[in-house]
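The full complex has more chains than appear here; those shown keep their coordinates.
Chain IDs A, B and C follow the sequence of writing; residue 1 opens each chain.
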Amino acid sequence: MSGNSFGRSFVLTSFGESHGPAIGGIVDGCPPGLPLCEADLQQDLDRRAPGKSRHTTQRREADQVRILSGLFEGETTGAPIGLLIENQDQRSKDYSEIATRFRPGHADYSYTMKYGRRDYRGGGRSSARETAIRVAAGGIAKVCLRQLAGIEVRGCLSRLGPITLPAPGDAGFDWAQVEQNPFFCGAVERVAELEAFMDELRKSGDSIGAEVTVIAQGLPPGLGEPIFDRLDAEIAHALMSINAVKGVELGAGFASVAQRGTEHRDEMSPTGFLSNNAGGVLGGISTGQDIVARLALKPTSSIRLPGRSVDLSGAATEIVTKGRHDPCVGIRATPIAEAMLALVLADHLLRHRAQNAHVEPPLAPIPSQAP
Amino acid sequence: MSGNSFGRSFVLTSFGESHGPAIGGIVDGCPPGLPLCEADLQQDLDRRAPGKSRHTTQRREADQVRILSGLFEGETTGAPIGLLIENQDQRSKDYSEIATRFRPGHADYSYTMKYGRRDYRGGGRSSARETAIRVAAGGIAKVCLRQLAGIEVRGCLSRLGPITLPAPGDAGFDWAQVEQNPFFCGAVERVAELEAFMDELRKSGDSIGAEVTVIAQGLPPGLGEPIFDRLDAEIAHALMSINAVKGVELGAGFASVAQRGTEHRDEMSPTGFLSNNAGGVLGGISTGQDIVARLALKPTSSIRLPGRSVDLSGAATEIVTKGRHDPCVGIRATPIAEAMLALVLADHLLRHRAQNAHVEPPLAPIPSQAP
Amino acid sequence: MSGNSFGRSFVLTSFGESHGPAIGGIVDGCPPGLPLCEADLQQDLDRRAPGKSRHTTQRREADQVRILSGLFEGETTGAPIGLLIENQDQRSKDYSEIATRFRPGHADYSYTMKYGRRDYRGGGRSSARETAIRVAAGGIAKVCLRQLAGIEVRGCLSRLGPITLPAPGDAGFDWAQVEQNPFFCGAVERVAELEAFMDELRKSGDSIGAEVTVIAQGLPPGLGEPIFDRLDAEIAHALMSINAVKGVELGAGFASVAQRGTEHRDEMSPTGFLSNNAGGVLGGISTGQDIVARLALKPTSSIRLPGRSVDLSGAATEIVTKGRHDPCVGIRATPIAEAMLALVLADHLLRHRAQNAHVEPPLAPIPSQAP
């Protein structure tokens, strides 16, 4: 398999290049009877869309998604759902210079060595444009999670370069504020600081990394498959598959290296778990606590400052990346990370039913968090 | 799928509980014509085996692996390779107390809610004993990688609780020393410090987290599938699927959040890459640079200090974990992490051949690192 | 998985309903560097298209396929290939009567019981219209087989109801004649008989079954995976997945029940195999002989003669299928069967390379057939 599918029971398969006629995908396995329309997906596509502020690429794509199948009288039928987004604002001329040179930090070299060639127009298949289909499919997964299990998936920016922002649960964090600024920052009073940082960065011609936090709430205990397809392993897979991601952690994450067992283990009481260092997963299976995951995104390599490289003949060269690029790909990554988390959870919700639909646990679920 | 298989072309499927008669597995898809014998696997199993020092669990298992199929006249035939390890040192009486109580930080609660029951003897399927089969299968993957592509996989302990150790490439790190101490530490002069820390910890009855670094060297560029099955996403999946792992990163990892593009992007020259912030993967495809991955392991929750919990009826209780446990599961994790990395790479080596066996890249590979 | 994907290494995923805006698919895993254009697929789509003679449904669809991705400068890139066919000639009014009644022999009842609902417009997802995407994807598979291995896939009608036609290898059979009549019959002198039979049938309002034979020539020995994914088992799966197919056989097929071992076993000589009762597969692996498979297609159940049935309330009813239907679905099935055979072979060509790209057999292949 060439890796353009994700999931086992709720499966997204995608296609499309940055500068081809369209990108698209197929969601297979969606349960029947779910109310669904294009607006459900468009909402997240609009959150991801570029060109909304001066801090993201000025490429403008309407990113209007069409649902081509799998719906009847406003509900899913159980048939695969075809998704299509036509590409519009393609400026192939911007990219002609990179046809014979490998941009450092890009997939140019690795694609060429793998396939013997590459579609160099706008990054071709390796462009982050591909993530629009993830977001559209994630929108279907969100509907599925909400309707069948009352699960909600949300995310926010938690770090921008050197700036650490309040994360969910922190003082000063408010989910309502996340959607009110182009950074997905949960503390509006910090937005000015972010804007100043980005304005300075843009002037320098450089780019910066970021960290995004995604959360799922309302999970039943029991999702995830032990051993290889643990829920946390699948989440790590999903988030690491997003362009530019270099690290993933759940719950205490890398901080657990320095923790003691008495500190890390989440004690339990009849009124709820007493902490959430696990990030909602034990033994690879959800506990019913919030899933908490963080992903580290590298600074984009598409910068206008010259870099050393080689060309198709293997000779030394220098390269400057022109075109329109995000100086911080992490800013628009929140809806993408939410989509990937939603796809994992929808898949595992269905996988769990396959084996365990008849199971009645011997006790009622413990609340996610003790009051 | 219930998640007891890993890989698409080079596939490990495993079975077995801590206190059943045996654990075992099947490796399907191994290429024919590879010289292989049980000793190739035993080597890594012995490295992982408990009871080798006072710093790991005193449970003693010979962990003698038998190869039951797939070999003929000392070579692989292309048929699936059956693996079996008989369990020997089972003391089920140690675990009787936990039958009706959920140990905090363990899979007891999540398994019970998923399946409606659990095999509580020694953790059953959720026991880290299962990783012995990963190590055996990883031994086959290592032979495959070495024979077909000259790839070597190695690992070491890079952090133990608050102690940071030299990592590969650091001054003071020596691969030869890694195998000469029970910690897989690449700097023998630091071992006394580790021993003192562990002795103190053991006395306290508490446990501690750790970080392991794994490396693959000699990769050709081109391994990995773009989009969802990126090489780094699959590595994240593989490493996060190991018991107790809470975070995974490649190359600069979480440090890339604070990096600028000019700092992060790895420039290239005809004599090699000029840095390796990418950790050997760009656009999800190997560049030929060393794969560098780190995993964070939480402190084991099996500690003899009492913790608050609930029982099968949902009532409050207290629990003390008796039995023989590792105070730092990270110490024995190095061979397991190597095995999982090797499994991912062997799988992608074969997957790459499926689609691209006929491809001739237009230039010779750039060296991993400029001199 | 909901079964809208086929293959492991060369994978088709499809979507679309008879009366939705479009049908489409994604081919993932296609090797890079293959010359490909829309005309390569259109050729087979035109062979399958309805409305070409009075003997098939009068629904007229241009069935113009668009390739939306995966091509660059006229060659495949290794990226997934998006396929789209817009639906044009939809007459939903023809189907309004069947909304609450189950047509005997159709999927109406089984879909309703599975999903709790069904898209009844033109059969929805269960319409044979879906096979157009199989044919388009099969066209890509054919290019892949031809370019990488010199394999050719062809088919013909071998029985129409009570009429047995010459099959490949029989006296009077000529491949050149297959494309010169709307029946895919390899003996033009028999076409008048077929036309007379069909004219009579159409007058009666009834329908009839048929048998199609598909052949692959030029295979190397070694394709197919032993045990469960034998080449013949995958071919059976592929052909039986075509609408209306009720039986599949290879080589001597059901006739081998009455054969003796001395008669059935295909003896070998240095100049070639001495017979082909196996149909080109031994132990699930290709021998290099022609693959010969036959499929039995039932008479379509869409006939204008009334039939007894039940309605959505479970009450007895009678139903007459109006609309435009093929009186013999077998007539247009030849390109579909070819496509499915080509998809299986392309998949196994790649799967074989994954495990065995480095293998050198100890002897040269034996010719397919002794002179």
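What we mean here is this: a contact is a pair of C-beta atoms (placed from the backbone, for glycine too) under 8 Å apart; a residue touches a chain by one contact, two chains touch by 3 or more.
No experiment lies behind these values; they were computed from the predicted model shown.
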Copy number across the full structure, from 3 displayed chains: 4
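Keep this in mind: only the chains that are shown with their structure count from here on.
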Interface sides of chain A and chain C: same vs different residues, half threshold: same
Rotation, 0 to 180 degrees and nearest 5, that superposes chain A on copy chain B via CA atoms: 180
Most distant chain from chain A, judged by the mean position of its C-alpha atoms: C
Chain whose Cα centroid lies nearest the overall Cα centroid: A
Between chain C and chain B, distance of the C-alpha-averaged centres to the nearest whole Å: 45
Whole-Å gap between the CA centroids of chain A and chain B: 25
Distance between chain centroids, defined by C-alpha means - chain A, chain C (Å): 39
Per-residue overlap in chain B, given as positions that touch at least 2 other chains: 8, 226, 351, 355-356, 359
Chain B residues touching chain C - in the complex, by the definition given at the top: 8-9, 29-33, 78-79, 148, 226, 350-351, 353-359
Residue ranges of chain C touching chain A (in the complex, touch as defined): 1-5, 8-9, 11, 13-17, 20-26, 28-29, 32-33, 66, 68-70, 72, 75, 77-82, 84, 114-119, 124-125
Chain B-touching residues of chain A, taken from the complex the two chains share: 1-6, 8, 14, 102, 104-107, 109-117, 125-126, 130, 159, 161-162, 206-211, 220-230, 232-241, 243, 245-270, 274, 277-279, 281-288, 296-303, 305, 307-310, 312-316, 330, 351-352, 355-356, 359-366
